[in-house]
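Complex shown without one protein chain; remaining protein chains in place.
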Amino acid sequence: MPAVDLSHSRADEEFRAEARAWLAAHVPRTPLPSLETAEGFAAHRAWEAELAADRWSVVSWPKRYGGRDAGLLRWLVFEEEYWAAGAPGRVGQNGISLLAPTLFDHGTQEQRARVLPPMATGEAVWAQAWSEPEAGSDLASLTSRAVRTDGGWLLRGQKTWSSRAAFADRAFGLFRSDPDAPKPHQGLTYLMFDLRAPGVTVRPIGRLDGKPAFAELFLDDVFVPDEDVIGEPGRGWRIAMSTAGDERGLTLRSPGRFLASAHRLVALWRARGCPEHARARVADAVVGARAYQLFTYAAASRSLEGEELGPESSTNKVFWSELDLALHETALDLLGPEGERADTDWSEGYVFSLAGPLYAGTNEIQRDIIAERLLGLPKGRR
Amino acid sequence: MPAVDLSHSRADEEFRAEARAWLAAHVPRTPLPSLETAEGFAAHRAWEAELAADRWSVVSWPKRYGGRDAGLLRWLVFEEEYWAAGAPGRVGQNGISLLAPTLFDHGTQEQRARVLPPMATGEAVWAQAWSEPEAGSDLASLTSRAVRTDGGWLLRGQKTWSSRAAFADRAFGLFRSDPDAPKPHQGLTYLMFDLRAPGVTVRPIGRLDGKPAFAELFLDDVFVPDEDVIGEPGRGWRIAMSTAGDERGLTLRSPGRFLASAHRLVALWRARGCPEHARARVADAVVGARAYQLFTYAAASRSLEGEELGPESSTNKVFWSELDLALHETALDLLGPEGERADTDWSEGYVFSLAGPLYAGTNEIQRDIIAERLLGLPKGRR
Amino acid sequence: MRFLLDAEQRAFTGSLHAMLSAAGTPAVIRDWSRGDPARGRALWSRIAEAGVFGLAVPEDHGGLGRHPVELALAFVELGRHAVPGPLVETVAAAVLLQDLPSAKRFLPGLVAGTDLATVATPLGHALTTTPAPTEPAPDTGPPPTAPTRDPDPARPRLAADTAAARYLAPGPDRAPGTDPAAPQLALDADAATLRLVLTADGLRVATAAAGPPRRSLDPARRLTPLTPDGELLTPDPPRERALTWARLAIAAQALGVGLALLDRTVAYVRQRTQFGVPIGSFQAVRHRLADARTALEFARPLVLGAAVSPRPADVAAAKLMACEAAYTTARAALQLHGAIGYTAEYDLSLWLTKARALRTAWGTPEECREAVLDDALKGHDAPRRPAGPVGEAGP
Partner (left out) sequence: MRFLLDAEQRAFTGSLHAMLSAAGTPAVIRDWSRGDPARGRALWSRIAEAGVFGLAVPEDHGGLGRHPVELALAFVELGRHAVPGPLVETVAAAVLLQDLPSAKRFLPGLVAGTDLATVATPLGHALTTTPAPTEPAPDTGPPPTAPTRDPDPARPRLAADTAAARYLAPGPDRAPGTDPAAPQLALDADAATLRLVLTADGLRVATAAAGPPRRSLDPARRLTPLTPDGELLTPDPPRERALTWARLAIAAQALGVGLALLDRTVAYVRQRTQFGVPIGSFQAVRHRLADARTALEFARPLVLGAAVSPRPADVAAAKLMACEAAYTTARAALQLHGAIGYTAEYDLSLWLTKARALRTAWGTPEECREAVLDDALKGHDAPRRPAGPVGEAGP
């Protein structure tokens, strides 16, 4: 009767073993500098190349673009091994997990062939350019323009909170190409552009600890050729929203990351003498990471059988962001007065975790979605 | 320079000593049965008489009604001693803290002389009759009627969540005397009535643990003579809202109660071997009770200098209700599996504390008031 | 790897849900609480007919073989309908008894639903007075499917075993302030037909309830004192395996309780109006329910995962999180119902009070956390690299 099966196939376990062995041989022995610094960005870009050389940078992509055609389950296995090995953060993540799925669904063959291979090797690192100063959680109110010109478009306006943009090569985002469209969601176009093109000014923005984790982009008639438009002009909103929406909810943060963090937290707790005041929170982090892993396996199983996940990604977002923050707050509390120091991996992780409830749709927005779409509660005025 | 002074006057300390000595001699050695039972109600009524015999039942009232003319500070001192002594709950509380202040402000001399002395002795125990089935937190939507008749009024309709009413003698509340008044707050009259009058049906309601802590009242042309109307007919809303509003925020739950509870919690924690898992929560209960005491002393000091407190009573309500619940949840957790048993004082207190965030204006309503009136945030659609 | 129910499993839970819905459990619960088990016994028979108790009993004793996944699914439904009675205890009894020579005296009746069993649990910390064994407790039996979490199958499972053993055999110094001579309380021992007590010398029968029930905060739970005055069935009962199955069942039951509380509260806030609008349109209400939904949504796979591979630590984690999610939901449900939710006569109370009681039955949150951490520490290799930044993508 046991149709529920948590064991991986033999092939997947062989894949796991191969990944583990490779990582054991290649993961740098000393941590790379923070990827939010120029030095660290370069080191992380080099790491992407090292991953790519043995086809470990984009395991879920088709082989012809540098991947291994790994399915969702195998990707989860890879991520478990990757983070358990203490491997570096992924500087290519924005491109790999946000732009690439869009290109697979809506790009042209030419775009994929041109854009994906250098993304896989870290030769081109991508920044996202969604937000604008007056459009935070309300993306439909974007005002940056894409104006038609010969053979392409001219971008005008300002983007902000563009993560990785301080040091990245290229960016992607939505621009208003038809300001007269009847509804704000219409008349937006999905474009890729070069961060070093004429007319682009990149102003790095320091996050709470001062590191330039994102940037403002000032765009002054930046020319984008037609070949860098994804999908039909004016259909950008739908493209951005639809693309692999289900899977993206799963792949934004893999369970492997939190399992590894919880493991490190237990090690820290032990190293500090297992102080009782943190016992419950350490246990809850372990349990939370396991719950997130199993939730993801369940969602992946449904996704593989063709079910749509939809608003479940909102519970997912709320859960992992709160787990991550609680886990890091517990770690800092274990460090006591040393928790104040900014030069530890735990404090770097803490600052990063503070952004979890804010970005990719604030948790307030997610709770509204859960209430309306999962619980069927009446639409409030929020 | 120290104008801030937390020491009590010599006279107040003498008052404290007198109260302490009396309580040490009179507080029953074994706890009385729950006052939410017939047997316990009678025992608590007898205790009110014992208090009253030595003028301890209503210390803040004028002497001619059975009190000691104690001011607000001295009342706080009395409460500290009362609860520290482990004295019984006060079955007369509804009348003493809600109806009596209204009579002092808006009643006639005749009403005070007639109503207050038996209230002070427990001879007459009062229930409140505010809520109606369709008017929970929204009192202005009351629909129970008071219809004019010769020499008085006829009450018709239904009240609910009437605490103490299962066993009490009399009740007070608001009734709609002018259904044509232009606004829902208008046309309400404040009345007292007998729970054993013809036309009154009392249906006890069990709270979560089954004890009849409140009742439904069905009123079928219950005659109320004019002498039992408080203030002008039609002005009931204003009377109910205005009466000693400031002080009521302070006197609804005295700090002495929570100081005593925190003290008992520390004793329980010690008796259980000071388990580490509860350390933080026990400490927070001790600190919270002290904060509540000092907050109340500050508010009382302002009140004594003529300042209006107003919306501060909303922070007060949110704070004590959450403190009380957290304190009792901690106690049950200390009891472990025994916490499930319904026959302990801690579980009785726990069930009681669950109601804290619900009654006297839900904590959601209180937070709306804090946001609008203390923080000046725009009025939302909630 | 396929972490999804199959059609047969869905049909099983669906039919159980339909049967329990039709049974009108609130009236059954209220009878049971008053000490009138007639309707409860009838419902119990139908639950047995559906095969629920057979899922914990090997086929050679009339059961269906051990099927922890299906058992957990069934207990979610039992919790969702707040079915009264010693359900978890009957499962624990079946596990305690199934390796005994005398098993066939007891098990067929449990499977058939003609017998209800109870086991004196550590209510009042008075289960036994033997010190904790220092050796590993008996194995929990082979998991139905291979565990996936631990890449090293040879890793000893001492840790959680020890915590569990401590739990079922608390030492005299474990709970200061309790009376070791107090009679042991067992759930619904007045209604049960088979009463078991775990004692220092093993597993014994109690011939009858030793007194009237004590009141629980959940009126449907009749905590009845037992004295181990009967036959010694075995000196070495499988305490740990029984605890594991009991915790799995109670975790599932708590999840079901939480799901029902959420459903009822969602329905209530959609129709209840205040200030002229449904209270479900207030953002504070919406967000509180969204949080309850999230908590339950993440407890569910823990429960199912623990059933797939019932390691003691995983079962403890599921018990912890399912009970906490149910209690969180109960607090939200009470707050959003307001006064009506605070009354015993309103049916919501049947679930509210159960959510609180299940939190501490068969293991408090702290005891469950202890099992989780003992396991995490024992299984803890030094991290392969001392530290590394965890996150980098976004925001």
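Order as written gives the chain letters A, B and C; numbering starts at 1 within each chain.
Simple rule for what comes next: a residue touches a chain if its C-beta (ideal position, glycine included) is under 8 Å from a C-beta of that chain, and two chains touch if they have at least 3 such contacts.
Just so we're clear, the structure is a prediction, and the values are computed from it rather than from any experiment.
S.K.: Quick one: which shown chains sit in contact with the chain that's not drawn?
M.R.: A, B, C
S.K.: Could you tell me which of C:Leu43, C:Ala339 or C:Ala376 touches the chain that is not displayed?
M.R.: C:Ala339
S.K.: By the contact definition given up top, give the residues of subunit C that touch the hidden chain.
M.R.: Against the missing chain, subunit C presents residues 282-284, 287, 339, 342, 395.
S.K.: So which bits of subunit B touch the chain we can't see?
M.R.: 1-9, 12, 16, 24, 27, 29, 31, 34-35, 44, 73, 83-91, 93-94, 97, 161, 163, 213-214, 252-253, 257, 260-261, 263-264, 266-267, 270, 274, 279-280, 282-284, 286-288, 290-295, 297-298, 300-302, 305, 312, 315, 318-319, 324, 344-346, 348-349, 352-353, 355-356, 358-360, 364, 366-368, 370-372, 374-382
S.K.: Can you list where subunit A touches the absent chain?
M.R.: Listed in rising order, the touching residues are 131, 136-138, 160-161, 205-210, 271-273, 275, 277, 332-333, 336-343, 347, 350-351, 354-355, 357-359, 362-364, 367, 380-382.
The rule is simple: only the chains that are shown with their structure count from here on.
S.K.: Could you work out how far the Cα centre of subunit B sits from that of subunit C, in whole Å?
M.R.: Their C-alpha centroids are separated by 39 Å.
S.K.: In angstrom, rounded to a whole number, how far apart do the mean CA points of subunit A and subunit B lie?
M.R.: 53
S.K.: Which parts of subunit B, given as residue numbers and ranges, touch two or more other chains?
M.R.: 277, 380-381
S.K.: Among the residues of subunit C, pick out those that touch two or more other chains and give their numbers.
M.R.: Residues 277, 281-283, 285, 365-366, 369 of subunit C touch two or more partner chains.
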